[in-house]
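Sharing a structure below in C-alpha cells format, with a few things to ask.
Other chains dropped; remaining ones untouched in position.
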Amino acid sequence: MSVYKFMIDVQYKSNLRDPRGETIKRVLKEEHGVPVKELRIGKSIYVEVEAASSDEAKELVKKMCEDLLVNPVVETYEVRSL
Amino acid sequence: MKAAVVVYPGSNCDRDTYHALKLTGFDVDYAYFFDQDLSFEGYDLVVLPGGFSYGDYLRPGAVAARENISRKVKEFAENGGLLLGICNGFQVLMEMGLLPGALLQNEKGKFICRWVDLVVEDNTTPFTLAFKKGEKIRLPIAHGFGRYVKVGEPRVVFRYRENVNGSDEKIAGVASESGNILGLMPHPERASEEILGGEDGRKVFLSIAEYLESRGAEK
Amino acid sequence: MRYYKELLKRLGREPTPVEKEAFAVMWSEHCGYSHTKKYIEKLPKVGLGGNAGVVALDEDTSIVFKIESHNHPSAIEPYNGAATGVGGIIRDVLAMGARPTAILDSLHFHRVIDGIIEGIADYGNSIGVPTVGGELRISERYRYNPLVNVMAVGTAKNEMIVPSKASRAGQVIVVFGGATGRDGIHGASFASEDLTGEKATKLAIQVGDPFAEKLLIEAFLEMVREGLVEGAQDLGAGGILSATSELASKSGLGVQVHLERVHLREPDMQPWEILLSESQERMAVVTSKENAKKILEIAKKYMLYGDVVAELIDEKVFRAFYKDELVMEVPIDILTTPPYEEPLNYVPGEMPDFNELDFSYTDATQVYEQYDHMVGTDTVIPPGFGSAVMRVKTGKFYALSIHSRADLTLQDPYWGTYITVVESVRKILAAGGQPLGITDCINYGDPDVAPAGLAAIMYALKDSAEHFELPVVSGNASLYNTYAAKPIPPTMVIGMVGRVEKVVKPKKGKVYLAGWHGFDLKREELLHKAIMKARESGAFVLTPSNFKALVTYEKSFARYGMKLKVKEIEGEPVHQMVLVFGKDNLGIPMQEIGVLR
C-alpha cells in the first residue's frame, strides 16, 4: 500500500450561471483594465489516499466525488493525479 | 465630532451604524462608493460597516479593499484619523493590509448569528477608553467568515470568552500598532440600545467621543 | 399544454411556436392561478391591488407583505431553488415601493435539508434583510416534495406606495437589474409539472445573485424617493412577457416590446428566449419618457444594466419586436386572462376530533442561528418566541407570524385551515398585536384529481377571515405537489401582520397554563380577551400548538440566560390553552405549571 496524491477541480456546469465569476470578471475588466474574456470560480480539493495501486486510488477518489464532494445536479469535476 | 460611514456596493449595516453614531451625538455623513469627488477632509472618524461588499465574492472584502474609495480611507488612517472596521469592514481593513492576519471561514462552515461573551483586553485605544481592562461584555456577532488567523503578534483588543468560530486565541478584534485603527467582528451598532438586547456596544462609540473631546481640548 | 383547445378558440387560429411557448407560461397554474382565481375573488380584500398586499400600520406608514412558494425548484436543486425563492418574494414587496424589512420561512421536509437552509441564509444575509421567524415541520410525507414558503415584509411611507400597473399610453417600461440569460426558461410552467415528468429533469435551474439583488433594492428605492417611478412589477415567472403584459392590461392598455434592447449575458439568445427568460434580479419600472433617462442613470450608478424596453399604447395588443422583425402579436387580454376552472361549492361539516399525527417539531435554533435576524437593528423580539416583533424607527411596532397545521388539514382541509387562522390570530395577540391582515400560500397536490380539498381550504380561508374581520391582502398557490401521482398533505401556510402598541420582553417568574382543553369556537373570543388582558398588564404570552414540542422555546430562552421549566402538559392536537408568564387572574381557567428562571 502507498499514498497517492490528487487534485480534484470542481466547477459549476457550464450552462449554469456563475454570478461570483461574472462579478469578479467585470471588476477586473472595468476597474483593473485586464483583458479577461471569461472567469469562473470553483473548488479545488487536494486529497491523499492510501491504495494498492494508482488505478485503485483513482477509483477511490472518483467514488468520494460521487458520494460527497460533488453535487451532480449543478457541478462537474476532473481528477488529476499529482 | 464628524463621522463618515463608507457605503461599498453590498454594505448592509451602513444605516444601522449611522443610527448608532447619531444616538451618541456624532454628526454623520454617508460616503457612497459612487461619490466621485469624495474626501475625508475634516472628519474625525471613518467607519467601514458590516455587510457583504461585492457579495463577499472571491473573498470577503477582497474587491472593496482595492476600490479607489479605499485608497482615500487608507490615506485618512495614515494621517492619524480614527478608522473603525466592523465585521465586513474588519475584513476590508485586513485586505487593505492596514491590520495584520486574515479572516477565514468559520470552523464549522456555517453562518453564526447570536450574542456572545467577550472580554476587553486593551482599554487604551481611542475605541475602548470607556471600558475597564478585562471588562466582561456581551455583543452580537453575525458572520460566516470570522475565524481570525494570526500573522505575527497583533495588538489584541477584544477576545471571545469561549471558542465561537475557531479564531486563533479567540481573537475577536485587533487594533493597529498606533491604535487609531480598530477592526472587530462583533457588531457594536447592534448593541447600542437596551430594546435590542444590550448596550455594551454603545461604549465603543462613547469611547471615541471621549477621545475626540479630550484631544479637541488639547488642540 | 392544458388549455390548447381553448387557445385555438380564443385566437381563432393556430398559435405560432413562440406563442405556444408564451401561452404555456402565461396560462400555467403558476402565472394564471386558473384553479384558485375564482375562489380568490370571493375573499375579503382591502387596499391597493397588485403584487403584494398593503395594510396601514398608522396614518403615514404602510406595511407590505406576501408569501411565495419555491417548492419545485428547491426539490430539484435545494440551494439555488431556496435562494431564488427569497429573491423573488423580496422583489415582489420591493415593487410596491417598500423597503424590505423582514423575511420569515415555512419549511416542510422529511429531514433538515442543509442546502435549503444555506440557500435562504446566504441570500437573505447577503441582501441585508433579517430573517426573523419561521416554522420547521418534519414528516416523511414531504420526502419528494419539500415545501419552501418564504414571506417577505416591507414598510413604506404611504405616499411612496407604487401601483403595480401602468396608467396611460405614452409611458415607457424600463427593465433594469442583472443581465439576461437563458435561466429558468419555462420555470413558470415547469413549476406546474408533476415531478416525475421529463420536464423536471430539464435544467430550468436559476442561480441567484444576491449582490445584484442588494444593488437592485437600493437603486429602486432611490428611484422611488426621486419620484421617478409611476408603476412597477418584478420580473419573476414569465420574465419580460408577463411583467410588461400584466402592467399594461391592468390599465386596459396595450404594449410594444423591443427585445433587442435587453442587455444579454448570452449574446446568441433567440428573441423568444429573451422574451421568456426568467433571469433573476430584474425589475420592470413604468415611467415617463422624460424620466427614463434619470432612471437609467441611477441603475448605472448602482452597477446595474438597463434600457427602455417597451412603450404603452392604447391599442389593446401585445406586440414583441426584435429590431424591426415582429416576433409575436396577440390581443393582450387573451394573454393576461387565462381560462379558469369552475370553483366548487363547499359546505363544511362539524369539526372532527383530530388525531395526533407524526409531524415532529425539531429544534429550530440550529436553523435560525444561520440567519442574520438583527441586521437593520429593528428586530425587537427575535426568532424563537412565537411571533417576531419589529420596530419602525419612528417609534411604531408590528408583529409578524407564519404558521401552518398540515397535520390537521390532512384530516379535514376545511377545519385544519380554519384552526391555522385561529392560531395565527392568537400568535399576533400574544405578541401584543392587533391583527391587520392575512397572506396565504396554498401547497396542494393535484387539483384536478382532488378538487374538493382545494375548495374546502379556500372556503375556510374566506370564512375564518370574515369571522375575524381580516382582509386577505395577498397570496400564492403552489399546486401539483405530487410525486408519482402521490400528493403531499394539503398544507395551508398563513402569514399574519399586527400593529403592536407596547412591547413586552419575557421576565423571570411563575408560568401559568391558561384556557381550556379541546376547542369551541364560541370560547375563542374569551381566550383572546384574556391574552390581551395579560399583555396590557405586562405579562409575556406564548401560544404553542403542541405542548410536547417546546424545545425551540426552551433553547431560545437559554440563549438569553433564562431557563424554562414546565410540567408535562397533555394537549390535544387542537386546544385553547396558552402559556402566561407572570400574571394569574385572567378570568379564565388557569393553573401554575412551572417557572422561568
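Every chain is named by a letter (A, B and C) in the order it is written, and numbering of its residues begins at 1.
Convention: a contact is a pair of C-beta atoms (placed from the backbone, for glycine too) under 8 Å apart; a residue touches a chain by one contact, two chains touch by 3 or more.
As the structure is a prediction and not an experimental result, all values here were calculated from the model.
Trainee: What are the per-chain copy numbers for the complete complex, stated as a formula using the labels displayed?
Mentor: Written as a formula over the shown labels, the complex is A x2, B x1, C x1.
Everything below uses one rule, namely that only the chains that are shown with their structure count from here on.
Trainee: Mind checking the centre-to-centre distance between chain A and chain C? Centres are C-alpha means, answer in whole Å.
Mentor: One centre to the other, that is 37 Å.
Trainee: Give me the residue numbers in chain C that touch at least two other chains, ranges are fine.
Mentor: In chain C, the residues touching two or more other chains are 209, 211.
Trainee: Touching two or more other chains, which residues of chain B qualify?
Mentor: 54-55, 57
Trainee: Quick one: which bits of chain A touch chain C in the complex? Just the residue numbers, please.
Mentor: Residue list for chain A touching chain C: 12-13, 15-19, 22-23, 73-74.
Trainee: In their complex, what parts of chain C are in touch with chain A?
Mentor: 76-77, 80, 178-179, 181-183, 203, 205, 207-209, 211-212, 265
Trainee: Where on chain C does chain B make contact in their complex?
Mentor: These residues of chain C touch chain B: 118, 121-122, 125-128, 209-211, 214-215, 301-303, 368-377, 379-380, 382, 391, 393, 503, 559-560.
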